[in-house]
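All protein chains but one are shown at their positions in the complex.
Labels for the chains are A, B and C, by order of writing; each one numbers its residues from 1.
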Amino acid sequence: MDFDFSDDQVQLGDAVRKWVDKGYTFERRRAIEKAGGFDRAAFNELAELGLTGLYVPEDDGGLGMGPIEGMVVMEELGRGIVMEPLAQSLIAGAVIAGYGDAATKATWLPGVASGEKLVVLAYQERAARYRLDVCEAKATQAPGGYVLNATKSVVPVGDHADAFIVPAKVNSQLALFLVERESAGVTTRGYGTQDGGRAAEVVLKNAPATLLTTDGLTALEHAVDIGIATVCAEAVGVMDKTMAITAEYMNTRKQFGVTIGSFQALRHRAADMKMQLELARSMSYYASLKLNAPAPERRAALARAKVQLGQSMRFIGQQAVQLHGGIGVTDEYIVSHYFKRLTQMEMTFGDSLHHLGEVSARMQDTAGAFA
Amino acid sequence: MDFDFSDDQVQLGDAVRKWVDKGYTFERRRAIEKAGGFDRAAFNELAELGLTGLYVPEDDGGLGMGPIEGMVVMEELGRGIVMEPLAQSLIAGAVIAGYGDAATKATWLPGVASGEKLVVLAYQERAARYRLDVCEAKATQAPGGYVLNATKSVVPVGDHADAFIVPAKVNSQLALFLVERESAGVTTRGYGTQDGGRAAEVVLKNAPATLLTTDGLTALEHAVDIGIATVCAEAVGVMDKTMAITAEYMNTRKQFGVTIGSFQALRHRAADMKMQLELARSMSYYASLKLNAPAPERRAALARAKVQLGQSMRFIGQQAVQLHGGIGVTDEYIVSHYFKRLTQMEMTFGDSLHHLGEVSARMQDTAGAFA
Amino acid sequence: MDLAFTPEEQQFREEVRAWVRANLPTDIAHKVHNALELTRDDMQRWAKILGKKGWLGFGWPKQFGGPGWNAVQKHLFEEECALAGAPRIVPFGPVMVAPVIMAFGNAEQHQRFLPGIASGEVWWSQGYSEPGSGSDLASVKTRAERQGNQYIVNGQKTWTTLGQYGDWIFCLVRTSNEGKPQTGISFLLIDMKSPGVTVRPIIMLDGGHEVNEVFFDNVEVPAENLIGEENKGWTYAKHLLSHERTNIADVNRSKRELERLKRIAKREGVWDDTRFRDEIAKLEVDVIALEMMVMRVLAAEKSGKQSLDVAGLLKIRGSEIQQRYSELMMLAAGPFALPLIREAMEAGWQGDFPGGEVGNAPLSSTYFNLRKTTIYGGSNEVQRGIVSQVVLG
Partner (left out) sequence: MDLAFTPEEQQFREEVRAWVRANLPTDIAHKVHNALELTRDDMQRWAKILGKKGWLGFGWPKQFGGPGWNAVQKHLFEEECALAGAPRIVPFGPVMVAPVIMAFGNAEQHQRFLPGIASGEVWWSQGYSEPGSGSDLASVKTRAERQGNQYIVNGQKTWTTLGQYGDWIFCLVRTSNEGKPQTGISFLLIDMKSPGVTVRPIIMLDGGHEVNEVFFDNVEVPAENLIGEENKGWTYAKHLLSHERTNIADVNRSKRELERLKRIAKREGVWDDTRFRDEIAKLEVDVIALEMMVMRVLAAEKSGKQSLDVAGLLKIRGSEIQQRYSELMMLAAGPFALPLIREAMEAGWQGDFPGGEVGNAPLSSTYFNLRKTTIYGGSNEVQRGIVSQVVLG
């Protein structure tokens, strides 16, 4: 049992932090948001740091690193509420490497690793809400592969991505496919999202697709669990910075002649926030450390983590705004952007209530992380 | 719309309060608890005040009063955490008057009103938890009436009561019966309860019974709703006094050289308790005011009230103990007895989670008490 | 004790209901029922309709041209307006400054200002808060110096709601630095078209323009615009703050929005999910308990027999409920609450909202926007302090 980061991990985190602090200032973020919520240049800078290839095996041009490195990176990106969806590259790298055949890997992984190919998961459908086994998208075999008919919603940077990982049913079996955005039959409708980022509706009409795996549900669950772990890690970064911003404000802002950080009721609120942060950090570790566990164990662990993280994100986000008072609800001041990011992340890859249901359904006799 | 009490109601409340303050001191209560949790003499004093006949029609020897009078009385009894189960007499009076035939009324109501007959509801069974439609007790017709076979649990003062109102199935239909404790085939096993009061297991083996009504579920639901309203009203009294005890303690007890009532975090806690108290009081009014509404409306209203009251009781009870610190968890000091009473009342006639289920199941499109 | 409204009250409600349903423009009601953006015109159109009927100043006594309603009637009027989907009456004129003018203004001021407020012609704004003042309203820094028969006003107000539409603004200004902070404050009415008045928008976290900063740069204000006596403004301001707080809980609107939440839950497929449904059920209990608490206050006001000191509780609970219903609406829509398409929050948008339900468009914005409710009007922390005084002294 060991919760220290290796020197390499510390260095990796430092490098990302340096980029965030210097390369992704609040002003740049605001400009990106105004311009639509995604900046390929910023994404390329992440790629230059090697981050897009974090989960791509070294043989395929990546760094071949694991969940802890992913966690370290995502936490730092969270600190700067970076909107460019690195998590999608982590998912794509791991899923293609884990489930694709040799040809698919050779075709896609180098591009994912280099950042030239931004591949995102396009799985959400209107009728499914957060469920992964509900899927109306249909795939049918065609000369040279498959064609897909599907409408996928709220796909991260869907109108900028180069390709999509798409679950669709072949007969009644869920399979996973790769679809290039530039292909015939693919239309996207992009829009901004509540956190300042970008997403799109992706409509596929007889769009040509490459089969990634016929074991689609297994792969999709894995993909989403990687996503949950990245959200958890990122959220810790967002919350950590939110706490710091709030603490600084409390120690500066005066009311009735004293700093508001001297009011006991507010101090206790800050303590409650710290509690939620440390519980969240603990469960983010847990999520990443369980990411390579066997599927049933992994699924249960990630659901538990998301319940804790969701609760922490909501509490810390809401209280940070409240403790700021009026300035907390303005666009001008930074804290509201952290709050909105936390709100959106609670609803990403399943919200707290959804995952409570998962925990409840999977609950067994034993108790504890080390049961 | 009017929330004032009439002069008569105020006088009634004053009379009960006077008796509680002088006649039911903490010392007397402690002695009753030590002696087993029930004092027929104290119960008779309530009867002398006319309270046992509150819901018995005037023609049958009672006062013929309504839910508001019942609420006023129960709130005052709550203030003194009186253990003698007046609520049972209110239920018995209303149920016999409302569902019994002329002979039954003539036989039972004068005694209920005068307090000579302590009649209690014996409805809880092992398999039912808080559900009213689950009943294993069986009634079969016999010469001169019915005989019952049943095991009823946690019956208030079951080993001292003169008779029981017992739900049992005739074939598959729930009916309500009256059973005298002294009858053949009735055995009771009494014990103290967590709040200092008394209850018993009541076992009926071919015990002779008088049919009260064949519309048993309707009558039982009504009985329990009356019970919920009394619990709500009583709880307001218990909480009101708990708040007063706690406020006084906070303004007396010193830590670090000042009264603990000067600490902002604790002041805000007191404000939160006050919130719960006033919400509870509002919903206790609501419960009593809806007690004569048509059954579906009444059932929904009483479930809502119990959800609020349960939440308030738990919060106020727990926080009162917490704010007292060490002395709050001793038997010697009065506040723990209020806490235990509140705890038991949350579990009486269905706990908060049970009633949340009732509210959820009955929820309709419209909203609000005056929807 | 009686839960039912009296036959007279019930009849009053019916009359108000009939009139509101007949006179509230359906396009406006549609916007309110779907949380779409209201324009200045929407708000003023409704204000003028009410003004014509004599109900814009629904809380005014008869002597000033109001309907002279009691607390229950006012509540019923507000409830019927809310449930019908009427926009909230912009309070700064009819609800806030008018009672101060009535109570402390002179006859000339009554004649000059009240008719425009009653008719809805003149849009008033509030000038209380200043940068840094927060919950400490007495820390007024905006100065008004008397020069002859006018005041020269310099300073800045902030959080001025809908100030971008304002014709007039009532301000707390500092006319003296002597004594306690409260003693040197005056209550001044300022024409916002005066030279030197600048309004600058503050954009809220949801992207909306709802509040403003208002700057005063050597603004000349006739001395006749002073309400009451110089340096006594704090008294008048307190009068204003203590006045007309029955609707502080905003329970009518919460009732309407609870029904909307249920509609959304059905549409989004979570109405039959025990887990989500229970959350709505809890909120329903909360709304009813709040409504009962409001009723107790109204009944006490009506009978005058009891006094209930629960304004702080109403504010705290009312704001928490508003935040919760908006949160549940957003969570009900889940992924489909995440797209931010501003045009989709305007009536009549013909685009294709992600998932196909344009009703989801404003949900997150409303959730974000309502975070303000526990902050403004005396933050909930300040309210808890006030409540604790009642409990502990």
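By definition in this document, contacts are C-beta pairs under 8 Å (C-beta built on N, C-alpha and C of every residue); 3 or more make two chains touch, one makes a residue touch a chain.
For clarity, every value in this text was computed on a predicted model and none was experimentally measured.
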Contacting the left-out chain in the complete assembly, out of A:Arg40, A:Lys205 or A:Lys274: A:Lys274
Listed residues A:Ala184, A:Ala295 or A:Ala369, member touching the removed chain: A:Ala369
Contact with the hidden chain (one of A:Val170, A:Val203 or A:Val359): A:Val359
Touching residues (missing chain, whole complex) on chain A: 1-6, 9, 68, 243, 247, 250-251, 261, 264, 267-268, 270-275, 278-279, 281-283, 285-286, 289-290, 304, 307-308, 356-357, 359-360, 363, 365-371
Chain not shown, touching residues in chain C: 274-275, 278
Chain B, residues in touch with the chain not shown (by the definition above): 124, 126-127, 129-130, 153-154, 189, 191-195, 199, 201, 253-256, 263, 265-266, 318, 321-322, 325-326, 328-332, 336-337, 339-340, 343-344, 347, 351, 353, 356-357
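One rule holds for everything that comes next: only the chains that are shown with their structure count from here on.
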Chains most often in contact, by C-beta pairs: B-C
CA centroid of chain B to CA centroid of chain C, Å: 42
Where chain A and chain C are represented by their mean Cα positions, the distance between them in whole Å: 39
Per-residue overlap in chain B, given as positions that touch at least 2 other chains: 264, 267-268
Junction residues of chain C - those touching two or more other chains: 381, 384
